[in-house]
Structures are given as C-alpha cells and as structure tokens.
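Handing you a structure now.
The complex appears here without one of its protein chains, the remainder shown in place.
On to subunit A.
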Amino acid sequence: MAGGRRKQRFSRIHAFSCGKASFKGDHSLIGGPGFSRVIYCNDPESFEAGVHNYDSNYVRTTKYTLATFFPKSLFEQFRRVANFYFLICAILSFTPLSPYTAVSNVVPLVVVIGATMGKELIEDWRRKRQDIEMNNRKVKVHSADGVFHHTKWMDLKVGDIVKVEKDEFFPADLILLSSSYEEAVCYVETMNLDGETNLKLKQALDATSNLHEDSSFRDFRTLIRCEDPNANLYSFIGNMELGEQQYPLSPQQLLLRDSKLRNTDYIYGVVIFTGHDTKVMQNSMAPPSKRSKIERRTDKIIYFLFFILVLMSFIGSIFFGIATREDLDNGRMKRWYLRPDNTTVYYDPKRAPAAAVLHFLTALMLYSYLIPISLYVSIEIVKVLQSIFINQDLNMYYEEADKPARARTSNLNEELGQVDTILSDKTGTLTCNSMEFIKCSVAGTSYGRGVTEVERAMAKRKGSPLPQEEIEEEAHVEEQTEQKPSIKGFNFVDERITNGHWVNEPRADVIHKFLRLLAICHTAIPEIDEESGRVTYEAESPDEAAFVIAARELGFEFYERTQTSISLHELDPVAGRTVKRNYQLLHIIEFSSSRKRMSVIVRNEEGKLLLLCKGADSVMFERLAKDGREFEEQTKEHINEYADAGLRTLVLAYRELDEEEYSEFNREFTEAKNSVSSDREEMIEEVAAKTERDLILLGATAVEDKLQNGVPECIDKLAQAGIKIWVLTGDKMETAINIGFACSLLRQGMKQVTISSETPENKALQKMEDKDAAAAASKASVLRQISEGKELLTASSESPEALALIIDGNSLAYALHDDVKDKFLELAVGCASVICCRSSPKQKALVTRLVKTKTGNTTLAIGDGANDVGMLQEADIGVGISGVEGMQAVMSSDFAIAQFRYLERLLLVHGHWCYRRISSMICYFFYKNIAFGFTLFFYEAYASFSGQPAYNDWFLSLYNVFFTSLPVIALGVFDQDVSARFCLKFPLLYQEGVQNVLFSWLRIFGWAFNGVLSATLIFFFSISAMEHQAFNKGGKVAGLEILGATMYTCVVWVVNCQMALSISYFTYIQHLFIWGGIVFWYIFLMAYGAIDPNISTTAYKVFIEACAPAASYWLITFFVLISSLLPYFTYSAIQMRFFPLYHQMIQWIRSDGQTEDPEYCHMVRQRSLRPTTVGYTARFSKRERR
C-alpha cells in the first residue's frame, strides 16, 4: 500500500459507511447492566474517571506472585493424596508416636516438595520475564497540550490517547480515532488472536477522522459509554458522545490488544479496556487439563498401596494390642524388662485398646515407605526430559519452516503410545493447504495438463499405471522445473494458454474475461518487492492466492489495490502488448460459508459497470442467466472430472450492470451495511442475492489441494500399527472421498457405506413446508441408512471385505442425536475407515467426544486450523500442525508438529517409548517400595509389632531419595526396548500400548508380587543366616544395627540389580546410575558411620568395624542378591523363550541377526493382533489374495 491520501472520500463509496447510522437494536442497552463502562477520553486524571477506577494495564500471566507463591504452591502440592499423607506423617513424627526421628522424616518430604516447587518456580519465572518484557514496552501517549511521550504499557490508563505506529502492537483495546489515511482506516493483523494471517480493515468514526496531528488532541474531549469487559472478540457495542452528538461504536472501530498495525503509518486511538479487561486476556482461559490413563491408573495403585498400608498397620496393631495386654497378668509383669507397671499410654497394658489405636498411627508412619514419596516428582522430571527428546528429535524437525516438534504439555507423553483412533482434519493436515492452480475450463474447453497426486494414486489403484507414461510425465515435470523456477501455487501447464498464446484460441474473448475476473475478484493485497519488482500477494485463503498468481502468470498482473481501485497490468489481446488498466472498485460482497460465493462490482475505464462473481457450483449454476448457459453442460462435466481428481472447483461468472440497477443496489446495500441490528447479515445477503443473478458463465477453475509429503506412507504405517484413522473434514463428499483414495484410506473393492442427506428423497423432504416433519423424516432416513450399513457389517464380518463409512454433515447431525449415536458408533467402529465430510467444528468435537467416551479408547485429534480447536481440546491428545493457518490450533494442542508425516515417529517411536518407559518406571517404583516396605513389616513380626524399624532412621528416609531414585529416572528417560528403526519397521509393536500390555493389572500385580517375594527372600535369608551364631571370626554376634545394615545392603543391591535385569538398554548413564547407586550406598554408609555417634547412632562405624571385615556379610549379600533375583530371571527367561511379547520377538530377531531376512520379518509381522484393513499394505495384500 503506497499510503498516499486519496481525495475521494472513501466512506461514500465503500461498503461500510459510518455516517448517520441510527441507534438500532443493541445500542439501546448502553448504560444498563452489562454496559456500564464510561470512559472519559483524554482526561484520565479527572475526578469522574477516578470514580470508576478501572484496572491498570499491567498484565500478569504468572500463576503466582511473590506473596502467594509459598502458600499457593504448597497448597497445590498437598492436594495430592500421597503428599498430604506424607505431610501428616511429618507432623506426627514430632510426637512420641514416631518410630523414627522427625528430622529424618521431614528431609525427604522437603526434598521432594522442594524439587516440585522449584520446577514451578522456574516455569513461573519464565512467564514473569515475558510479562516484564511486555509490560515495559513503550508506546506514545498524549500527556498534555498535544504532546505525546513514550510511556510504558503498564502505565496506560483507561481514557489515554495513544499513537501507535506501523508494525507496532496495540497496547490495550483501543477505539480507533483516526489514522494516517484520510479515510481514517487502518489495517490490522490479528494473527495472535485468531491465527488468521490476512489483514483486517478497521475504520474510525467520521466525526473523529480529521484528527491527523498530535496537536489536534490538545483540547479533544469525549465520553465513551460501552459494554463491560467480555471475551467476545467479534462484538462490541458502545457509543461516543462528542459535543452534543452521539455516535454508535461497533467492532469496526475496535483495535484489540496483541494485534498488530500493518500497512498504515500511524493511528490515534483511545484506550478503553486495559490489562485483564482486554478481550484477549478475557479470552485466555486455562486449557482443559488432561491426564493420561496411566496416571489415573497410578492413582488407583497408590490407593491400593494405601489399602495394603492400612491393612498391615491394622494387623500390626491387633498383635501389638494383644501382646501389650498380656504384659500385665493380674498385676504380675510378664515382660518385666519393659516395665509394664510404670508406663505411658502408648504401651499401657491396662489401656491396651488405646495403645493399639495409637500404635496404628505409628504403624501408618512406619510403613509409609510402601508409598513411593518420590514417584510423582520422578515422573514429572522424566516427562520433562522426554519432552525435551521430542522437541529435539531431528527426524521430526521441519527444515523448510525451521519448525521442530514441540511437546506443549509433558503429561501426555505416554498417552501417545496408546492411541487407538486418530481423528484427522483434512485441509492443512493431510493436505498442504497450498493450493495449486492446475486446471481450468473456459468456454467449455478444459485446459491444463497437470496430473494430480490423486489421479496418479487412482491410476495406481486401478492397477494400470502405464509406467512409460508416468516416466514421461515425470520427465516432463522435471523439464518444466528446469525451464523456470517453480512458482508456488501455480502448476498450470498448457501451451495453448501460457505465454500469451490464449489470444489465438477460438474463444479468446471469454478467456480474456475469465482471466480478468481472476485478477479482480478477490480480497488479496499485493506487496511489491522493491528490489526485484515482483509482486507477491497476501490473501485470506491459499486458493485465492492461487487465483491471483495464476492470473499474474497468464498475463493479468494485479499490482495495486487502493480503497477504491484495483490496478492491473494486462495483456491487451488486440494490441498484443501489456497495458495498465485501472478498475474503480465499487463494492466487495465478501465470501461467507452460507453464501458460498463472492462478488465484486467494478467500473472499468470505459465506464461499464461489471459484477464479477465466483462461487461453488451448487450455488452458481442456479444464478445463471438464460442466455448465459452456453457452456453449462461441458462445464458441469469438467467440474465433475476435476472433483474426481481431487481438485477444488469454483465457477466463474459475470454480468454487466446498468447505472440504475447499480444505484438501486448501492442504496439498499449501503443501508443494509449501516444497520446495526442483529439481522444485518441476512439483510446484506438478501440485497446481494438480488443483484447476483442472471450471470453469464465463463468457466470453472480447479485448484489442487496438495497432499503433504509422506502422508500415504504415514497413514499406511499407522494403519499397520492397528490405529484407526477417521477423517473429519469440512469439504464436500467427493473431495473427501478423493483424498481418501489418495491416501489409501479407501480402496477399490472396499464396500462404501454412504450416509448422505443428498439422496433424492431427502431433497424432496427438504422442500416440505413443515420443518419438524422434514427433520423427523430425515432422521428416520439416516437411521435406516445406519441400519443398512450395520447389516452389511454383520454380513461382511465373515468375509474379509472391509467397509468404509462416509457420512456427511447433515446426516451426522442426526447421527449424533442421543438415541442414534450408539448405533452410529457401532457401525463406525466396525468400519475400517470413516470419513465425515461437511462437518462443522462443533460436529468434529462431538464425534471426538463420542468416540472417546463410548469406546473408552484413547483418541488423538490432529488438525491445523481454528476450526479444529474444539476437536483438539476434546480428544485425549490434541496434535496441532504448525503449518500455514496460523497458531490457533497449535495454541490449544498438546503436541505440535510441522508435518502430518511426523505423526508416525511421534506415535510409533516416542509414543511407544514413553509409554513403555513410564509404565515400567511406575511398576518398578511399586516393586522397590513394596520390597522395602515388606522387609519392615516382616521385621515387625519379630519385634512384637512394637514399631521398631529394622533400619537406622536415615537409611529409611534416604532410600527413596538417594539410593534407588536415579536408576529409575534413568529407566524412565533412556530405556528403549527396541531401537527407533525397529519401532518403525514393526509398527504392530504399537499395539502393546493400545492394549495396555505393559501396564495391565496383571503386570502391576506381578510386579507387586515380585516385590513381596524379594522382601520375603531378603528378610528370611538374612535372619536365618545371622541368627544366634557369631557373626565374625572374633566371636561377636550381630545386633540390630548389623542385621539392619546387612539387610539394607541386600535391599539396595537387589532393587538396583532388578532394575539392571529388567531394562534392555544400557548406556553409560544407566551404568553410572545403577552401579553408582550401590556404590553411593557404601560411601554413605562409611561417611555416615564416621561422624559422631550422637548423630549416626546405630550406624556408627557399623560398616568399617563390623560389616566390611566379616566374610559372612559379603557372603550373605551375594547369596541374597542372587537368590532373590533368580526367580525373576528364570521367569523372564522362560517368558522370553516360550511366550515372548511382541517387543521381545523383535529383540530376538535383532539378536539373531535376522533383521535382513524379509521372510522372517514378515512372519513376525503376521503375528498381528488385528488384521490391517487400510493403507496401501492392505491394498497389496488384498490384491495378492485375489
């Protein structure tokens, strides 16, 4: 935009006028409830403004403030049952109830809570830094006397006048007063708000549009009354009192915080909403927090452990109570050495029940080692590291756009390994959303020789890929690319048209009009690169850009747009040279999903008024004039052909208007535009429809919606992995089916169950007067179609034929009714592939919810656009494609990837690994805590259940934090059952996650049993080996401290070596952590034993003096270690050899070196749990069978 001021008053001719709009509809609400805001513009310091005391512009996105951090984050921590329990234990440990010293109990809790809080603090500090940066940005604010000063954003007040310059962000929600343009318009980029990259036009009120100088604000005073802060981005109601006059304000004057001023030198605006009152802040809701299935099951296991804990304590206190009561038998002391005659309530035989109850509390504290205190914090650390791996994976890094994969939430990593159903958007997800102009039909002739991906795929599908032709084709493409650098969005090859040859075609006049329409009828904005002089376009949608580019390449270069005109360099067919033409732009009737077309009205240099219109075939053909249907038949035929080839088609038509007709339209249209009532849209539509008729058909365009790189391969892999893929698209059925074929979701010979409302009978129904009856009838029809589909399904369950379900939006609306949806789901789940077309964003979300809740399986939604947000948030996992369509989907996703094909690696490799790691990590956690906790319990049985722990206090408390925590974290971060290559080679491995093989209750209890077994062996072997007799050569016997240290050594060895046995991937890090954990135990034992006996108490010199010199200590450790691990080792050897799990089979293959033996690999692949029904592999196998 060159930016010069035009003399012509824009408002007179442009569609939106701001003149004397009347106060209609909602504006009457102003001043009432919900519309109470009053802004004294340019006078924020005044008394009246002070009364309202609106928020400052300081924005805080942090979770905590300095003051609330401690209480709030502590509260968050202790909301977890396990943490709360440990807090209670810590408090109780200060009472005489405690079996151990208070400090030793508090330290691990402090470490764990401190680590989690530290993590919170770091995260919050990052947000804080962003806030500080944001709040300290500068903007020019009117201070007094027409002088503007740079002021920090946070110091802005409601009512301030600000001046925002080009490419700056708006610091708050502003009302536009004036701009560098005469017409007081400005362009705004709202990428941060809704992800749309196109520029939006805003315009100030006429009354303020003349304030072009800083000095004009010296005495400017006005009063604005408007609605209260709310989250609705697209509505705004207010009025401005300027002098005696009142003017209505609409969203057209509202500039939202976080959007950017573009193509405009500066604007003046008045601040109306600040800080947290701004629409964008009101919109920023916390995304729904998602928890993985594994985490939910983990909670259940924790509860189970609590149950065991209570049970153990209960048993213990009963025995303790009995033993205590018997200590005093009719006044005669039995265990006199305990002085039962002179005791406290804790051991009083006369009050044995009370003693038992109190002992119960003691036992609860003593056995607290059953509950893994560090589990949650370990899981969090592991997940953060796993996310880093995902973010850093070079195989998911998209070099072209410099976009790595991003795990936006880390708590769903393992859920990635359990996905059962993928619900995918089509446009921008499966396809690139880069449109290529590939074919057109003009005057009944089809031009364009390009072959689409879909056509190629279809040729392949028909089994007749003429290889020679293909090679030629490719050669041709290469040739072409050599000739000139390929132009993005343009893949049109036809020598009849290109290079200006079209003038020689028989209907050159039509082609001329056709191309001119392409160059004029759009809302794109040209940007001229000053160096090369090349024109690039910024358009609302990529197909629009494709049109303008096509027009440019074919000789109609659109190079300038002002508010009132469009300028082209066009090829004059008569003169045969390029001339500049200027078209006066009168109206743009924009595209809307209900209208399905857009039009522009221009006046050409000859003064003729033209209405240029393009739109969907369904709406365009009925609007043609009787004499404008010359090419209708051929064009329709071509459109069907194009749609078959997976192309998007639009019909182009035009009409000449006479002056009268135009002035009539202008009046009505302006009136409709100016109305502020709620039915404004309909009014505009009505007026537009009156004019958009009697059109003359020019032809049709076909744009290819290109499949993204590697999509068919990726879908094939996912299908082999047994993941169901549903496509939910807003496109029409034909396009959706074509894309389905292109990416092998559909294939020939697959029975297609089509549920559509486009059947003839339904059409008849829709014409019925009675809407309710029509709806009921349509619903009945959908129900019938579903039942028919189910019959097919039952029929085909015997035959290997796969079914595909295709349903359109209207039918889907009925299918999602409460009484139908179960049947629908049953049918859909039975089908190999499901395609929902013409579905609205809400329907996408509803389908997702239906699958998620009814089947209970993990769903993953993947999409790129704002229309997928609902679906992404509803699904268990939302994956956003950080593609072209802005950031909206990414912002509401859990994972963001740049290309659909990375989903393969994200799920099959990272998903599988994370699932495996987290589940084995949690199992192992339970194992090690049960193994430890049960030795304590067994010991109690030998200590009269008195609550005396077998180990030194610090041994107890450091068990979870030091000696066993690092290896388990290493397991969670690094373990790989099979390498990435094999994960991808044997996609079926993924089913281990879907069927939850590694975290089934059986497996969890298996590990728990292993823990109990280990504890039993450790305890009984230790005490049997150390009972009575002298422990060393010097005749000394083993007391409590030696038995404790020995048993503890055994536990540390056993749990660490158990870890070494159960992992299948040793890097230095595992070695370091596992063996380091053991070595650290010995170092600790020596160090702790060397300090003053007052502190080390029973551990004083226990290792140096007693254990280390005694041969029996080492022999016992060795024996207990091996014999405790032998059962597990034998079990896993037998399982590995005779009942291998899928990943173990792959390990076999690898270790046998049979990976290169295709037959063998095939055999393993064939051991599928579920037959593959979609994807090209299935296609091949089908063909083989035939």
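The working rule: contacts are C-beta pairs under 8 Å (C-beta built on N, C-alpha and C of every residue); 3 or more make two chains touch, one makes a residue touch a chain; residues count from 1.
Keep this in mind: contacts and distances are computed from a predicted model.
Enquirer: When one chain of this assembly is omitted, its UniProt record names it as which of these: "Calcium and integrin binding 1 (calmyrin)", "AP-3 complex subunit delta", "ALA-interacting subunit" or "Coatomer subunit gamma"?
Expert: Result for the unshown chain: "ALA-interacting subunit".
Enquirer: Based on the whole complex, identify which of A:Thr95, A:Asn640, A:Ser1000 or A:Thr1067 touches the chain you can't see.
Expert: Touching the chain that is not displayed is residue A:Thr1067.
Enquirer: Which candidate, A:Val271, A:Leu989, A:Ala1038 or A:Leu1085, sits in contact with the chain we can't see?
Expert: Residue touching the absent chain, from the options given: A:Ala1038.
Enquirer: Which candidate, A:Val51, A:Ala67, A:Leu394 or A:Leu1002, sits in contact with the chain we can't see?
Expert: A:Leu394
Enquirer: Of the residues A:Ala943, A:Leu1013 or A:Leu1141, I need the one that contacts the missing chain.
Expert: The one listed residue touching the chain not shown is A:Ala943.
Enquirer: Touching the absent chain: which residues on subunit A qualify?
Expert: Where subunit A meets the chain not shown: residues 99, 332-339, 341-344, 346-347, 388-389, 392-395, 913, 942-944, 946-948, 950, 974, 976, 979-981, 1021, 1023-1044, 1064-1069, 1093-1094, 1097, 1100-1101, 1105-1106, 1110-1112, 1115-1116, 1118-1119, 1122-1123, 1126, 1129-1130, 1132-1134, 1136-1138, 1147-1148, 1150-1151.
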